[in-house]
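A protein chain is absent from this complex, but the other protein chains hold their places.
Chains: A and B, in written order; residue numbering restarts at 1 for each.
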Amino acid sequence: MSKDVFTDATIMSGGRTDDDAIVVMDNVYKRFKDFEALKGVNFKVGRKEVVVVIGPSGSGKSTLIRCINRLEEHDDGRIIVDGTELTTDIRNIQEIRRETGMVFQNFNLFPHLSIMSNVAIGPRQVRRMPKSEAEALAMELLTRVKIPEQAEKYPAQLSGGQQQRVAIARALAMKPKVMLFDEPTSALDPEMINEVLDVIKELANEGMTMVVVTHEMGFAREVADRVVFMAEGEIVEVGTPKDIFDNPQEERTKKFLSQIL
Amino acid sequence: MSSLPSAPTKPPLWRDIRVLRWAFQLLVLALVIAFVYWLYGNYQTNVARSSIPTDLRFLDNPANFTMPGNDLDQSQPVRDAFVQGFYNTLRVSIVGILLTTVLGTLVGIARLSKNFMVRTFATAYVELIRNIPLLLLLTFMNLAVILQTFPRIENAWLPLNLFVISNRGIAIPWFTGSGGILLAVLASALVLTWIVVKIRGRVSDINGKPARGLTWGLPTFIVVMVAGWIVLGYDWVLPFVDDRATSGGLRLDPSFFALLVTLVVYTSSHVAEIVRGSIQAVVKGQSEAADALALSGGQKMRLVILPQAFRIAMPALGNQFLNLIKNSSLGATISYFELTQIAQITVGNGSPAVPAFTLTLLVYLMISLVTSVIVNIVNRRLALVER
Partner (left out) sequence: MIWMKRNLFRSVGDSLLTVVFGSVAVYVLWGVLQFVFVTGRWDIIQVNLKLLLVGRFPEELLWLVSGSIMALAFWVSAAATSSQSTKEARPGFGRRIWEAFQRFGLLAATGLLLIAVSGDRASLVMGAMILGSIILGQLVGFARRTLSPLNALPGWIWHPLLAVAPIVLVALTLSQASLDLWGGFLINFYIAIISIVLSFPFGILLALGRKSTLPIVRLISTTYIELIRGAPLFVLLLLAGVALEFFVPSSMAPGQIARAVTVFTLFTAAYVAEIVRGGLQSIPAGQTEAGKALGLNTTKITTLVTLPQALRNVIPAQIGQFISLFKDTTLAGVALNVLDLLNVGTAITAQDDFLGQGLIYETLAFVALLFWVGSYVMSRESQRIEKKLGVGQR
């Protein structure tokens, strides 16, 4: 039932995406005890592409991206990230986790480490970068997200918007090929949403491949190359922002949009 | 357009995460088994060398000691002694738990009293007892209070002429006549009282007037007990000193008394803190809501705060009860014939040490497990009532 997301994209986005898909999900199923979260999902993401996933709660959008970096284990189907397949092979799993970065709804910064250490911990421990080099990289990223002065502080001392920007810097420090955003602004007070969205928009403009699960429709309209609407574990409709928001085809899409917009 | 790569490659065993997990577990299991086996091997060699039996046959041997205050013949097997010890442990534990709950709750509430004197008193009590070792308290009760302060039987204290206190123990008034009849009357009294209270509750629901369960229930209870007394003829007996012993009444032997008092005093200081903490944990809004409804102080405590506090406190209280049961093993230091003391004596009389003490441990484990299960059931019932 799910559309082959990729074919539509090449046609609709006028050659902006590269040929090779960097993330491929083929007929993926995921079950939780008695509940099927993903039902035969076919999903591809091209390089430098920004895909925004929308849908009602329980539709499986979070499960979708959490399967990509193995925070959830898919039960059936295949997932391939940048040529490496996601199986029970521990080496593959670690490699895929290195090449993907994730930003969580609740930031999940490490409260007992300083901001600097939070950002540097990935490169130091996983890529075995020497301390000075990692810290220089961290400062560069903190400047990029516009909070270099907070480097020596602790997460509890920062506002939500600042914490989330640190989380983005922390993910970027691993120089990932794909960035995964799981409702990055849902836990923020309204006045701080924009500062985070601005950072994400900049990242998109610089050509980072991204999959963003969000409720921010304005953001989707502005930045997405493709919008994917999910409901009840399936991909229901795919298209450019213009297609999905202005001219939805499926009933469920129309219903969802009428409730949100 | 790219196509899917060929069928997924199966990861080599040494990188497969599922294999790794199980390999690790089996390794741990192997290490543990190896360790236990080493211990067991040592045990066997050492025991064979000293020719001590390692099974439970010692339970059939004659006990060769008597326990004053318990009727046990010297020739009865060790097994019976253990049973008696088990019974004594239960006795002191159950009575101890009941008394501790009462005392601990009172002191806990007193800690929050608005009266400065009461509050300070309770605080001093808790802070004093909590910080000294249980064994110290027990030694004090035993050596200092009972052996030294309590008078000898000739000069026994007779407070209110109801009790006899001496260094042989404490005698309290008790019933004569069949214990069975007494229990039957007591049981029927309780049942009738409960029925009356329930009926009053129903009546009150219908006509809105206060149920007054206490004013109806208490007289019912008294009436039934008195009726039983008249009809069935059991009687109170006051203890008195008769030559060099006490006659009549129920005699609590000194070590039981010392152990009971110590356990109750010690554990209740912890219970008081738990009760205090849980009362304070009941959200302040509850108290304010009760005030807004114009409930009196007593009603507020009884209907709003205590039920919720009790729910919060239950797990920690259960823990304290378990501690009390385990601490009863210290009775062995003051010759109270509970389970541990029995074990020690029989080992001293030649029973093999490891099986005897292991058996003792297993019995305590069993008691702990049963108590935990009961506490869990109570916990779950309290939680169910919520949703």
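Assume contacts are C-beta pairs under 8 Å (C-beta built on N, C-alpha and C of every residue); 3 or more make two chains touch, one makes a residue touch a chain.
If you're wondering where the values come from, they're calculated on a predicted model, not measured in any experiment.
Between the chain not shown and the residues A:Thr63, A:Thr87, A:Thr100 or A:Gln164, the one that touches is A:Thr100.
Screening A:Gln157, A:Ser186, A:Asn205 or A:Gln249 for touch with the missing chain picks out A:Gln157. Within subunit A, the residues in touch with the undisplayed chain are 69-71, 94, 97-98, 100-102, 104, 106, 108-112, 121-122, 125-126, 156-157, 170-171, 174.
The missing chain lies against subunit B, touching residues 21-22, 24-26, 28-29, 32, 39, 42-43, 46-47, 49, 114-118, 120-121, 127-128, 130-136, 139-140, 143-144, 148, 322, 326-330, 332-333, 340, 343-344, 347, 353-354, 357-358, 360-361, 364-365, 368-369.
Just so we're on the same page, only the chains that are shown with their structure count from here on.
Between subunit A and subunit B the centroid-to-centroid distance comes to 56 Å (mean Cα coordinates, whole Å). Within the complex formed with subunit A, the residues of subunit B that make contact are 1-2, 4-5, 8-12, 15-18, 20. Put simply, subunit A touches subunit B in their complex at residues 6-7, 10, 19-21, 24, 26, 78, 80, 83, 85, 87-93.
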